[in-house]
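Excluded from the complex is one protein chain; the other protein chains are retained at their positions.
Order of writing sets the labels: A, B, C, D and E. Residues in every chain begin at 1.
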Amino acid sequence: MADGRTTPLCVFLSLLLLLSAANGLEQDFCVGDLSFSDTPAGYPCKEVSEVTCDDFVFRGLAMPGDTSNLIMAAVTPAFVSQFPGVNGLGISVARLDIAPGGVIPLHTHPGGSELLVVIEGTICAGFISSANNVYVTTLNKGDTMVFPPGQLHFQINAGDFPALAFVSFNSPNPGLQITAFALFANSLPSPLVEKVTFLDDEQVKKLKKVLGGSG
Amino acid sequence: MADGRTTPLCVFLSLLLLLSAANGLEQDFCVGDLSFSDTPAGYPCKEVSEVTCDDFVFRGLAMPGDTSNLIMAAVTPAFVSQFPGVNGLGISVARLDIAPGGVIPLHTHPGGSELLVVIEGTICAGFISSANNVYVTTLNKGDTMVFPPGQLHFQINAGDFPALAFVSFNSPNPGLQITAFALFANSLPSPLVEKVTFLDDEQVKKLKKVLGGSG
Amino acid sequence: MADGRTTPLCVFLSLLLLLSAANGLEQDFCVGDLSFSDTPAGYPCKEVSEVTCDDFVFRGLAMPGDTSNLIMAAVTPAFVSQFPGVNGLGISVARLDIAPGGVIPLHTHPGGSELLVVIEGTICAGFISSANNVYVTTLNKGDTMVFPPGQLHFQINAGDFPALAFVSFNSPNPGLQITAFALFANSLPSPLVEKVTFLDDEQVKKLKKVLGGSG
Amino acid sequence: MADGRTTPLCVFLSLLLLLSAANGLEQDFCVGDLSFSDTPAGYPCKEVSEVTCDDFVFRGLAMPGDTSNLIMAAVTPAFVSQFPGVNGLGISVARLDIAPGGVIPLHTHPGGSELLVVIEGTICAGFISSANNVYVTTLNKGDTMVFPPGQLHFQINAGDFPALAFVSFNSPNPGLQITAFALFANSLPSPLVEKVTFLDDEQVKKLKKVLGGSG
Amino acid sequence: MADGRTTPLCVFLSLLLLLSAANGLEQDFCVGDLSFSDTPAGYPCKEVSEVTCDDFVFRGLAMPGDTSNLIMAAVTPAFVSQFPGVNGLGISVARLDIAPGGVIPLHTHPGGSELLVVIEGTICAGFISSANNVYVTTLNKGDTMVFPPGQLHFQINAGDFPALAFVSFNSPNPGLQITAFALFANSLPSPLVEKVTFLDDEQVKKLKKVLGGSG
Partner (left out) sequence: MADGRTTPLCVFLSLLLLLSAANGLEQDFCVGDLSFSDTPAGYPCKEVSEVTCDDFVFRGLAMPGDTSNLIMAAVTPAFVSQFPGVNGLGISVARLDIAPGGVIPLHTHPGGSELLVVIEGTICAGFISSANNVYVTTLNKGDTMVFPPGQLHFQINAGDFPALAFVSFNSPNPGLQITAFALFANSLPSPLVEKVTFLDDEQVKKLKKVLGGSG
């Protein structure tokens, strides 16, 4: 540019030519168009010409979740269904609010690793490995813990004040399978639940009642 | 070759040259050398010159597993630890023997999908999705069922005779996390188990005793 | 739950709220809808609400394949085209029936590793590596052998009775390229076949006739 | 086949049966149908029955690109937009023409590694690593250089004659982000550019004018 | 378990047998042993028997980074080098502290997507796509924004108070390439910088002086 051999005008024209070629290259991102059927790799892409900055921003984690429920806790996800901008990008996040006494019950994410950062309060967190080893600790503000993919883990408010954490995942759609709900909040017949868990009939029926299951 | 312009001798020599180049290309496979530390992608490779056909063959699934145990069932794995030939190849297999009345309790494989083929007998098999939907069926000889990655599933002998199945995985090391053992067969403290599962104290302590757990 | 602070009713209501959030998370699986065009990652997903347990079950491997043919053998696949439940799950299976004297001719699977388990009979199986090393063995009932991805391999009935094996793949669509059919069962011109294989003209034309090729 | 026990006719018939099964297996390739929306894994596939050899061939790199422009260079891509046959295959290529004095300015490819082979002329090429280490060299005809994914790199004609190179990528759609164009050829406000680059206001405004940017 | 046919003692023994088999299955995680050489998939694994819960916890993000520097900002990473527990798990995190007037200058992460959550303050953030489109916005407490892999982006404190954010990545080692440092903080010769960026000689030499570069 220093030599001034090209005038701004011709530069601009030749640039347009180069850019028009470059326009064809584009799949920097693939904002999900949820009106299409999903595929194993995620949703088809929204047209690039219709994508705006808002597609990459999610403002739904700013407010605390409602913890006035059974578990005194709330999980507010920003997964692909809520935040189509993460489609195809291999990442997502959720907000955890846990009231004093609250718990995110034992669960797994079939689709990826989880990394938790404590923002407020004190959380007792842990996971259990395939070898049945237990890894439990207490996390304070600013502490982070990683949970390997597909393994049982939990988070409990270990303090006297509300706890807040953000958990990120290396999947736009990590899934969430809460063990107690999987066992007791559906129509899986009680004898079958007992058979595959060693639990007593009375216990299974009690929890099915509490968690809204049948059978 | 039809033209006969090259004599066998010179062909053989030039072939050697070509092959000596080709020898450098080799990583068709990576039989695991378990004496090294594992890596995220699997074990370092045994030297190709020391690899024999036996490395790719596993004969340990020919005999039935011993089902005279708590679950009246046995899982005999041919995973990378038993069968180093599958290292890096993204596949493995296990043999399931389930006596009448036996069960493979509720479990997940953190590391991959599972595909079951019934060889003998009748098996009731099922899995529970993240949305807590239940998918259960009865499988007879020759039937196959696929279990998506990371989700809770089980297999029960649904007949009067021993059942035999082979289950394959799209990982050389799929892992196996049996929910009841994860909860009750280790030192996870009882109050913590109760908190994250909603189970009663009495139930938890009873099963900890049965399954060898403490705390 | 032990404290009884929440009544079943409000629990059930708050649970519904939690579940309605969780419903959005779902892509535990992606049963293929074959009426759509395929994508590089597999078929678009059938609506979850329309998925039933039958989608994850394939009963077409229960019957022996018909071995009254040229190779006295049959491959019965449960790949994504036959078994849409494996779509996106990275796994599939096929049944091999090989009559006495029968053979699964030299072939490759472009899309993945293969793991064979012998169920009945005796099979001579082998593969050839890129370095042209040969790995051949005899497999009996219960023996398993792994074939690395993309390499030439074969299976031959090595006994006097029908042989049965199940082969699993770490792909829902592994492909199957039988070398002899690739060479002789299509319109690839004979001179071209001869040029790239070193085979004699007479041999090529003879096999083209046998295998239905032209040119 | 040597035994002649099967006649050509019945062989042909049984072969058809085998092939009709095999037809269902097919996803050897997935030529992109650009009329569909893209997905994170690439475009949906053109019907196999409509695929011809021409889909796998691209003849648009035979002619030199027009280097009478600002950078005295031209990039002619054969990415998925121009060459739908590479869809899903994880590979693509581009032609670089660099006139004497020309330059492919500092840029990155968000989507993959690059491998350059010099066909004619002399090229000064280099990249800068995350640790800000500089790797620069002069490449002559037949030399090849690899550029790790996502890192800043450039190519300059270091001779007195036109230079020609082919660059391949391990992505069908590697993207191309030229730093100067990203900074100066769009509406990114000048104060913002200055803030994030440490450049002077005068410099930024000068280049925005040259490269056609506003703001 | 309900039937009481097995006594606790024999159950415990048979369980041990089952677990000893299960112990061989383990690679739920692969805590990095940084004393070994890295591999393309990450560091070799620490022995499972030496892994403790502390390996999965990182407490180094609790304290603010020191922002008394050129950019009035600090990036505190918890990548695999600082936090070996994320090795092989495809995830990591960093803490951003940005003083009023501070900036995380234009940069890319060669190795993955980034997801930012604002914890305190107001941040102006944006990225530029390959097509040179600009996506910029203002983020407040609790807002999240995703940055596609390998693309130029930046964060600026847009308020009057210190800003705090956590950024997660879908890689244990995402890298960080700050454009200004890549250009001006090393020995890349000034004429070469000018050639590949169109910047003026005076500007380049000024910034090389400021940022500690030579040449």
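Observations on the model:
Simple rule for what comes next: a contact is a pair of C-beta atoms (placed from the backbone, for glycine too) under 8 Å apart; a residue touches a chain by one contact, two chains touch by 3 or more.
Computed from a prediction, not measured in an experiment: that's the story for all the values here.
Between the chain not shown and the residues C:44, C:65 or C:148, the one that touches is C:148. Contact between chain B and the absent chain runs through residues 1, 6, 8, 10-12, 14-19, 21-22, 24-28, 30, 33, 36, 39-45, 47, 87-88. Although one chain is not shown, part of chain C still touches it, namely residues 103, 105-106, 108-111, 124, 126, 128-130, 132-134, 136, 148-152, 154, 156, 175-177, 179-188, 192, 195-200, 203, 206-207, 210-211.
Interface residues of chain D facing the missing partner chain: 1-2, 19, 22-23, 25-26, 28-29, 48, 52-54, 56-59, 61-63, 78, 83, 85-86, 89-93, 95, 112-115, 117, 119, 126-127, 129-133, 135-137, 139-149, 151, 166, 168-170, 194, 198, 200-201.
The definition used in the following text is that only the chains that are shown with their structure count from here on.
Chains that touch both chain A and chain D: C, E.
Between chain B and chain C, two chains of identical sequence, the interface residue sets overlap for the most part, with shared numbers making up over half of the total. Look at where the CA atoms of chain B average out and do the same for chain E: the two points lie 33 Å apart. With touch defined as above, residues shared between interfaces to two or more other chains in chain E number as follows: 1, 19, 22, 25-26, 28, 126, 129-130, 132-133, 136, 148-149, 151, 198, 200.
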